[in-house]
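A protein chain is absent from this complex, but the other protein chains hold their places.
For reference, chains read A, B and C in written order, and residue numbers begin at 1 within each chain.
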Amino acid sequence: MARVVVDVMLKPEILDPQGRAVQGALGRLGFTGVTDVRQGKQFVIEVEGEITDERREQLHVIAGELLCNPVIEDFILIVEEDQ
Amino acid sequence: MARVVVDVMLKPEILDPQGRAVQGALGRLGFTGVTDVRQGKQFVIEVEGEITDERREQLHVIAGELLCNPVIEDFILIVEEDQ
Amino acid sequence: MRIGVVTFPGSLDDRDAARAVRLAGGEAVALWHGDADLKKVDAVILPGGFSYGDYLRCGAISRFAPVMAEVVAAANGGLPVLGICNGFQILCESHLLPGALTRNEHMHFICRDQKLRIEDNTSAWTNSYDAGQEIVVPLKNGEGCFVADTAVLDELEGESRVIARYLDVNPNGSLRDIAGIRNKRGNVVGLMPHPEHAVEELTGPTIDGLGFFTSVLNSMVNS
Partner (left out) sequence: MSIDTVSKAEETPDQAQPFAELGLKPDEYERIREILGRRPTSSELAMYSVMWSEHCSYKSSKVHLKQFGDKKPETDKLLVGIGENAGVVDIGEGWAVTFKVESHNHPSYVEPYQGAATGVGGIVRDIISMGARPLAVMDPLRFGPADAADTRRVLPGVVSGIGGYGNCLGLPNIGGEIVFDDTYLGNPLVNALCVGAMRHDEIHLASAKGVGNLVVLYGARTGGDGIGGVSVLASETFDADGPAKRPSVQVGDPFMEKLLIEATLEVLHAGLVEGIQDLGGAGISCATSELASNGDGGMHVWLDRVLLRDATLSPEEILMSESQERMCAVVAPENVDAFMAIIKKWDVEAVVIGEVTDSGHLTVDWHGERIVDVPPRTVAHEGPIYERPYARPSWQDALQADAPTADRLARPTTADDIRATVLNMIGAPNLASKAWITDQYDRYVLGNTVLSQPEDVGMVRIDEESGLGVAISTDCNGRFTKLDPYTGTQLALAESYRNVCASGAIPLAVTNCLNFGSPEDPDVMWQFAEATRGLADGCLQLGIPVTGGNVSFYNQTGDTAILPTPVVGVLGVIDDVDRRTPIAWNEDGELIYILGDTNDEFAGGEWANHVHKHLGGMPPKVDLERERLLGEVLVAGSRDGMLSAAHDVSDGGIAQVLVEMALHAGSGARCWIPDNIDPFTFLFSESAGRAVVVVARTEELRFTEMCAARQLPAQRVGVVDSGLGPDAGYPAGTQVLQFNDWFTLTLDELHEAHTKTLPALFA
């Protein structure tokens, strides 16, 4: 068993209206000093069996094409083995 | 400067159609052995100044009330100090 | 009868709600999200739309608007409050109603003429319908799937607090086909479909929606 976590974030240069909305709300709730908020997506994927190099490679391809829109987003993929 | 990362996930008992759709797509793309996919949100908040205990407390309250809906979601908050 | 319609940044159906109030014979009063002032209205409608862009979560940011503190206090005191679509989401986020509205099961925004059954006609907003009456009103949402844990669902059903249920098609995956609920007292109602779009032959699929607005006028006359 392994858990794969993929964090997908808008590229820094791309407008993030959601992050902006959260930043505004934080301010209105009295939490000051926030200079930036970005909102991303997180996918937690539970996988059976071992994550071989080949499967890891496959996961990277899938993350880059399916989970993230490479035109506007970047991603980070972390494999947490053996739980 | 500190970076606060808040991961928000639907509670396990709540139906996650997006996670389910991703799981289906993974299968169609030939990545097998996936037993579960959950899709959550990630907030990356850049904060000026130090994160005192009091501000950390405040952040927890805000994460629990604003960033997540406790009826359906759980969250994890991590403060990455000093960048 | 003065019925307030709150405009949040991103409210869209506020004009429609005001029109429905007028057609039902009431006076619509515009309320502003940023003012902690209900202008002495006799009831409040939280209209549909995408308040704050529905960013973060639908209704999550609006819940903290100055006007909402007043709405919550007044609702707890018995003021009739109707939340339609985004308004329903705001009521849940404000904990005036239980449960939550999540992404539609099929993940698309859906706009359709929806058949409903009015399950409970004791609330401030449904008393002009017959219990069991079937109506058709527009439905349009991306996050209208009502969820709550089993205990809450059982309690809602046990106390006849499900006010309307989807018929024929469950358009968004709502648990137990729930389209709308009320609080215990019956003054606060949340409804996913849009009765304010079914008040004129010319523009709606029916005029079945008018009943929500005449109901609150009735209930005020009777109280």
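Rule of thumb we're sticking to: a contact is a pair of C-beta atoms (placed from the backbone, for glycine too) under 8 Å apart; a residue touches a chain by one contact, two chains touch by 3 or more.
Note that the structure is predicted; figures quoted are calculated from it, not measured.
When the full complex is examined, the chain removed from view is found to touch A, C. Within the whole complex, the absent chain has one touching residue among C:K39, C:H95 or C:H108, and that is C:H108. Within the whole complex, the absent chain has one touching residue among C:L12, C:A36, C:I207 or C:M220, and that is C:L12.
Interface with the hidden chain, as seen from subunit C, comprises residues 9-10, 12-13, 15-16, 19, 34, 48-50, 52-55, 106, 108-112, 138, 140, 142, 194, 196-197, 200, 202-204. Residues 10, 12-17, 20-21, 24, 69-72 are the ones on subunit A that touch the missing chain.
Here, only the chains that are shown with their structure count from here on.
Distance between subunit A and subunit B, defined via averaged C-alpha coordinates, is recorded as 10 Å.
Mean C-alpha positions place subunit A and subunit C at a centre distance of 34 Å. Across the assembly, subunit A contributes residues 22, 25, 29, 39 that each touch 2 or more other chains. Contact of a single residue of subunit C with at least two other chains is seen at positions 56, 60-61, 64.
Within the complex formed with subunit B, the residues of subunit A that make contact are 7, 9, 19, 22, 25-26, 29, 31, 33-49, 55, 58-59, 62, 66-67.
Against subunit B, the residues of subunit C that register as touching in their complex are 56-57, 60-61, 64, 92-93, 98-100, 102-107, 145, 147-149, 173.
Residue ranges on subunit A touching subunit C, taken from their complex, read 17-18, 20-22, 24-25, 28-29, 39.
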